[in-house]
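This is the structure I want to talk about, given as C-alpha cells.
With one protein chain held back, the other chains of the complex are shown just where they sit.
== chain A ==
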Amino acid sequence: MGSSRSSLRRVPDGQQLLQETGFSAAVLLRLHQRFQFLDKDSRGHLRSEDLEAELSENPMGDRIVGAFFQPGQETVDFPSFVRVLAHFRPTEKNRTRGGEQPEPANSRNRKLKFAFQLYDRDRDGKISRTELLQQVLREMLGLQVTEEQLQSIAERAIQEADLDRDHAICFDEFRKSLEKVNIDHKMSVRFLE
C-alpha cells in the first residue's frame, strides 16, 4: 500500500477522488495511467478526438464521448474522467451508508440517471420520440432498416413505457421500464472494482 500511496500523490486530487468515487487506490492509479496514455500530447486533459479514437467502431461512440464532457466544455480533465467512470463501478450489496452521505456514484439510481442522460441529449428531462428515433435507434441499427421500421419501433417503445401519456419517456418511466433488468450487473465493469 505504501508504494501506491506515494504514487497516488502524482494523481491530481488523488485522496479526494478516492473518497468521492470509492475506487481503490490501485484502480485509480490504473485509470490515471490510462488517462495519460489517451492524452497523447500530455496536455493534462483530453479532447473528444482522443476518446473517439478508441470508440471508432462503436455505434454509440460519439454519444458516449459526449457524456464525458460537461455541457459547453471542450476538454476533460482527470477528475471528471474518473467521476464519469465511477458510475460503472460494481455495486457492493452489503454496504450500509449513513443517511447524510451523498448517494454513491455507482448506485443503481445514479447508473440509471447516467444512462438516461445518454439518451436525453438535449437534457430536457425526457426522451422524446425524435431523440429515441432519429438518434439512438438509427445509430444502433445503422442503415439496414427502413425509416418506417424505425418509426414503428420507436412508437411502440414510447407507447409501452409512456405512462403519463405525454409521448415521451421521463426518467421515472425509464426506470420503471428497466426494473426487471439487473442494472447493477449490466452497468458494471469488473475492471473498476
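Here, a contact is a pair of C-beta atoms (placed from the backbone, for glycine too) under 8 Å apart; a residue touches a chain by one contact, two chains touch by 3 or more; residues count from 1.
Basically, contacts and distances are computed from a predicted model.
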{"item": "Protein name as given in UniProt for the chain not displayed, \"Centromere protein M\", \"Sodium/hydrogen exchanger\", \"GPAT3 acyltransferase\" or \"Collectrin, amino acid transport regulator\"", "value": "\"Sodium/hydrogen exchanger\""}
{"item": "Given A:17, A:85 or A:168, the one touching the chain that is not displayed", "value": "A:85"}
{"item": "Identified contact with the non-displayed chain, of A:58, A:73 or A:109", "value": "A:58"}
{"item": "Contact footprint on chain A, counting only the chain that is left out", "value": "31, 34, 37-38, 51, 54-55, 57-61, 64, 85, 88, 90, 93, 115, 118-119, 136-137, 140-149, 151-157, 159-161, 163-165, 177-178, 180-182, 184-193"}
